[in-house]
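Heads up: the structure comes next, in structure tokens.
Every protein chain except one is present and positioned as in the full complex.
Read from first to last, the chains carry the letters A, B and C; within each, the first residue is number 1.
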Amino acid sequence: MTEVVATNETILVVGGGISGMTAALEAAETGKKVVLVEKRPYLGGRVSQLYKYFPKLCHPTCGLEINQRRAKMNPNLTIITMAEVTNIEGEAGAYTATVKLAPRFVNDNCTGCGDCGKAVEAEFDDEYNYGMSKRKGAYLPHVMAHPMQYVIDPRIIGTDDAQKAKAACKYDAVDLDMTEREIKFPAGAVIWATGWQPYDAAKIQPYGYDRFDNVITNVEFERMADPKGPTGGKIVRKDGKEAKNVAFIQCAGSRDRNHLYHCSRICCMASLKQTHYVVDAYDDAQVTIYYIDIRAIDRFEDFYQTVRAMDNVKFVKSKVANVITDKEGNPICRGVDTEGYHRYENTHDLVVLATGMEPSVAKGDFPVDIVINREGFIEPDAANGGVFAAGSASDALDVNRAVQHATGAALKAIQVVNRVARAEA
Amino acid sequence: MAKREYSFYPGCSSQKGASSSNYLISVQTMCEELDIQLNEIPDWNCCSASIGYAGGGELPRLALSARNIALSEEHNPGQEIVATCAACWLATRETQERLQHDQGLLAETNTALAEAGLTLKNDAPIKHMAEVLIQDIGYDAIGAKVKKPLEGIKIAGYVGCQTNRPFGIAGESYENPKYLDKLVETLGADSIPDYEKKVQCCGGALAFSEPEKSQVMIKGIIEAAYDHGADMIVTPCPVCQMNVEVYQDQINATHGTKFKMPVVYYSTLMSVAYGRSAKDAALNGQVIPAKQLEAIANK
Amino acid sequence: MADDKKFAGFICTGCGIGERLDAGQLETTAKRDGKMAICHQHEMLCSKEGVQLIRDTIDNDGATHVMIAACSRRAKVEAFSFPDVAMSRANLREGVIWARPDTDEARETTQDMADDYIRMACAEVKYMNKPKMSGEQALNKTILVVGGGVTGMTAALETAAAGFAVHLVEKTGALGGWAAKWHKRIPGRAAADGVANGTNVDLPMPMENDIADMVAAVEANELITVHLNSTVTKTSGAPGRFSADITTESGATATENFGAIVQASGWKEFDPSAIPSLGSSNADVVSNVELEALAKAAGDGPIKRPSDGKEVKSVVFVQNAGQASTAEGHLPYHSGIGDLIAIKQAMYFKAQNGKDCDTTILFDNLRTPGAAGEDFYRSGQQQMVIFSKGQVGDVTSSGNGATVNFRDLILDEDVALQADLVVLDLGMVPNSGPDPYAANESQEGMSDEEKTADNSARETAVTIDSILNLDYRQGTDLPQLKWGFTDSHFICFPYETRRTGIYAAGPVRRPMDIKQAQDDATGAAMKAIQAAINAGQGSAAHPRVGDLSYPSFRKEGCTQCKRCTVECPFGAINEDEKRYPQFNESRCRRCGTCMGACPVRVISFENYSIDTVGQQIKAVDMPDEFSEKPRILVMACENDAYPALDQAAMSGQEISPWARIVPVRCLGSVSLSWVTDAMNSGYDGIVMMGCQRGEDYQCHFVRGSTMAAERMAKVGDTLSTLNLEPERVVVHEVAITDIERAPRLIKEMEEVVEKVGMSPFKF
Partner (left out) sequence: MSDMNTAMIEKYRNSFLSEVEANVEEGEWVKMCMQCGVCAGSCPLGDAWEHTPQKIFMMIRAGKRDEVLQSDSMWMCTSCYNCIVRCPRELPITHIMHGLAHYAKRLGIVPQGQPTAKFAQLFWNNLMKKGRVNELKLGISLYFMNGFGEGVKTSLKMKDIGIGMVKTKRMNPMEMLGGHAVKDLSGFQKVIKKAQELEDARLAKHGG
């Protein structure tokens, strides 16, 4: 890896989530040379951390398997993980990208056998599970991770654990002397697919995410529902109590000038989906969804109606004012049902904050000149030259729309490199 | 530490013989210890708190605070304005921001001020005394001065509303401000970080017009303090202090409770911790005496 | 077998394989049973040296068929990539040592497993051939776009911008479609960076309609040929060699050849006569489409009401009229953009009829999603548009405009609101051709009334006119997903199509506004270009991109039973004049459903055939009836079930030592003969694992899993003729997340075998 062969006819894709993978694969499967740069040690991004999709309730890893197979088999595609684009200079048809490579401390000899993981003792919060579980200091990020290579946590470098990992590897794949490197290579067009991150729920002070164990976020709840997740798929609280009475607070951070101006689009559907998790888990489940507007867009409407029809699911048109807890640590939602004015103080086992999406690149941090809007999403603009947004870097999008958008972005990039090709021909 | 000077807006309630005159006394003591010089704004007037609205319209109410700012700018040029009363601070700072954002209103305000030969530049920063302590002095310097740590006293930090919202102290949250707890600990006492009523409204000005309604809220504030085993409540706001302290007998009468919870100012705590006399700390100003503080002060 | 084949086996002893297994014996097995002329062991086969060893054996020793016994076929794919030979892989790591406990008791059965997997991989590769192009493919990079609205024009312009020629066919006499009729457009943008919150800040306003510029751009583009007043009267062929008859109103027909097709046939307005209670008979009750005309007619002046031309002073927008409703004749979905349209149109009145013109939007859930959507909502509020959460009962005529009777849900009261003009938010109905599978599998398991509801929903949606007039065995047009929308069923793959090389885009796929339609059109253009190029190389389309194999059949054996032509999920197979199947390989997705369908086993692929699997099944060493070593054949879909079993092993789950797992492209490719052969050769049980079927199917080849289930339903009879217990053969739906369940399903078969006893067919 990392000695990148590229020309002005190469397409650089920044971000290896589902949008970046899609853009990269569609271009590569059209015969274009593509370099895909991903910050994490593996591809798939946020989607790899989802248990099910709405409205089909199918499994994202199913599509991920296909996309990873496409990636493994495609000779036009070069994948660089644990890498960040730090600078892009030049113009459409002639960019130079600078990429910073973080040391994995494991080289391509790695067979994924797992001996280093067994040898290492130190444990750290597992990012893949949003810190709800621990992982070893030498680890495979998750069971479907691609590339299927272990990673050594920089925090064990210089400790005995690091030596143990090295000693355990029969294929001398562990290279403790790896250092951060920087590489430069040309590209004709850039697809910017850095995606989103969950809004920091601790900032939504009235809901006490930072104070109460039983107030969690929707992305954490997603891991909880996954049989491969930290609770083995059980909907339970930190204290082990079964969470049967669950509240979803919509627009937690979205549509709110104190947090995110925009509507994150997916949270309503996500909560409707997660309502299924609760109802499927317990016969005596009780779900309350506190909302301002339920935004089940176009064909998703019937998914909303199915949930609406469940007799153990309640919809309350109200932005919860604040959350307090009782002596047992049960969260209590306080507010006013605005349909006719009814005050409520409802006790639940668990409160799930439907936290919104914010762009994962902060406004000031783009390594290239690009037009962004107030919410920090990339706007299509001639001024962006040969740089095209794909997926949630351009707006809060669901997976289907993100992939659709990314497919179009691939063509935009191809148009640029085809112009280069014609010029050079 | 170099002497710090501020343009001081004491407010009506801290005047001699007024409801928080004890606040002013302890503040003066505290400032002596911290080498802070307060230059009172000459001839300041009432800010009309947040209750002037029935009588006064928007502009007249803005003019009240505008006059104070103008006087400060004229007589204490270049000095930050400091208020000890939450309502005074809030009204003054709100006026400043409103006039900064609305040039039309600013023009009208100046036309009005011209009647008294005043003009408003409107650029002097306006601070609450708590901001001075936390931002300008800092916990370390505050702690360094402690002579008699308030050991063994458990104190509920009651921040209330207007010191906390809508401006609040930089870096603190509206729902769970921690600075009073930090201050309490800095002075050697025990804080109650999860005191859930720390930002509960006490009824403010409605304590006069809607006593029953506000006393229910006050009851909750005191009860929660007892639940957490508090010996006393500390607050940065004169309205909070008065409402929570002086109605306890009435609440006991109405609700059959046995409240006798002292409610003190942060400046009272600091004066005592700094080894000053009960008189300097204005402990004689407590309608419900803070015996533990008296004990330390008289040691 | 032809003589020019040379077989080489490679056994990796790394990752513990060497420690856990007797590699010497494996090599012997490969040579003796597997007939590998050459066999090498290597302690790290995926290393540079290991890979070089394989490379050299191919280059120097002329190996044409390579068997690699190492990790799962899902691992080290990049390292073990030898496109110039036929290759099979035996899964000794995930499939054997990681799936079995490291104990002395387990040692023998584990070795048995490994030996069998070597035999199976050798048998498989023996019957494989390296796929090569058939020569049927043609490279034609011209794209046909059907529909001259925003979607079609965008598809044409984006395709041309990539350097490809386009023919754009439009039914009417002008380009532009609906969008050309709009007064203004919904702004596609959010507030600019730096705009503060406030009551009078710079928020997006309705945009000038720039469709005319787009039309001009299309007409000026020399790569684009426009056919007005024309329709596609016949489409035949396949990606890379489509042939389309483009016929004008006058009947003149031109035949053109294309590489791929984009269908952008758009939408039509919902017919309000289905919702008479909303006053559609009242002249002053108009649809949101009609309002655009009124606004445009007014220029920048005040909008007048139709009945008497009075300047409108008050207008009420009734949202979701006849939408998101299960009532008879209503739309079960909604257009999703109705609220944005209402905001835009309310702003017309604020701008043209004066700020004091009363504009009330009666919504249920205000749907203004994303960044641009929420800012447009704020923008409307800034203009003093009034939003009321209300449930509209009916719209009555009051002699003066109309009166909307609704329940104000916030103020909790009934309101009769009179207005000069009432605007109904009507839904978008897709302009699809007739669905080839009108009442298709999606109705399986539905109750009768559900079926009728489903049908009526279809009827309201489906148009009768064909758009493409495909001469396909399975119908003239693209299959539909739901309510007449010709969308993909896959969330990860929005451009998945069931007619290879033909991509729907725009509101025919899903209700959408101009900006979304433009994004969608660009994506569809991407896929069309890709399909044309891949077809030119004889390479399959998604999901088996790069697969050069294609189905062929032995004519002499064919009974013309038509099962392959009927069961192909992609309608790829036609029948020639002699009624033999015609495979149209570039339409084919290489799933093998035709192979599984063929009762006389004449259909096969170079690298995947009755033999490549059948011989694996036979190759397994069958212990005798009294050995207490049953054999369970597992045929697992390579897309979901097989990865699930891999992951099970990776996460320390045990898999039955009696199982012999064969990955298949799709359960639809499973031939009944494999089942009967397996039974005859003494297997004690068969477990088949495919993807979810039915309405929410997960099968990557759409109907493969369903077809398999239907075929296997009949297997019971076959078993009873052999008088074997029917429970020896089961078909399961397995998801990729079933890492705990999949091994359990095999274990369950183990228990069944214990119960009913070993198979008597062991020789």
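Note that in this section a contact is a pair of C-beta atoms (placed from the backbone, for glycine too) under 8 Å apart; a residue touches a chain by one contact, two chains touch by 3 or more.
Remember, it's a predicted structure, so these values are computed and weren't measured experimentally.
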{"item": "Visible contact partners (per top-of-document touch definition) of the missing chain", "value": "A, B, C"}
{"item": "Of C:Gln52, C:Ser81 or C:Ser398, the residue in touch with the unshown chain", "value": "C:Ser398"}
{"item": "Touch criterion as defined above, residue of C:Lys141, C:Arg305, C:Arg378 or C:Arg473 at the omitted chain", "value": "C:Arg378"}
{"item": "Residue touching the undisplayed chain, where the options are B:Gln162, B:Thr186, B:Thr268 or B:Gln292", "value": "B:Gln162"}
{"item": "Touching residues (missing chain, whole complex) on subunit B", "value": "12-13, 15-22, 43-46, 48-60, 62-64, 67, 108-109, 111-118, 161-162, 165-166, 174, 200-201, 203-206, 208-210, 213-214, 217, 246-247, 249-250, 284-287"}
{"item": "Missing-chain contacts mapped onto subunit A", "value": "206, 251, 255-258, 292, 317-322, 334-338, 341, 343"}
{"item": "Those residues of subunit C which, in the complete complex, touch the missing chain", "value": "197-200, 314, 316, 355-356, 358, 360, 377-378, 381-382, 384, 386-389, 398, 400, 403, 408, 410-411, 415-418"}
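FYI, only the chains that are shown with their structure count from here on.
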{"item": "Most centrally placed chain, judged by C-alpha centres", "value": "A"}
{"item": "Interface with more contacting C-beta pairs, comparing A-C to A-B", "value": "A-C"}
{"item": "Overlap residues in subunit C, where contacts from two or more other chains coincide", "value": "none"}
{"item": "Parts of subunit B lying in touch with subunit A, wherever the complex brings them together", "value": "173-176, 194, 196"}
{"item": "Residues of subunit A that touch subunit C when the two form their complex", "value": "18, 26, 29-31, 51, 53, 56-67, 69-70, 72-75, 109, 111-113, 143-144, 148, 170-171, 226-228, 255, 257, 261-263, 265, 293-299, 301-302, 305, 317, 338-341, 363, 372-377, 379, 395-397, 399-401, 403-405, 407-408, 410-412, 414-415, 418-419, 422"}
{"item": "Sites on subunit C touched by subunit A in the complex", "value": "14-16, 44, 46-47, 71, 74-78, 81, 158, 161-163, 189-195, 197, 324, 326, 332-337, 365-375, 389, 409-410, 412, 482-483, 485, 487, 489-495, 510-512, 516, 519-523, 525-527, 529-530, 533-534, 542-543, 545-546, 639-640, 643, 647, 650-651, 691-692, 696, 698, 700, 735-737, 739-740"}
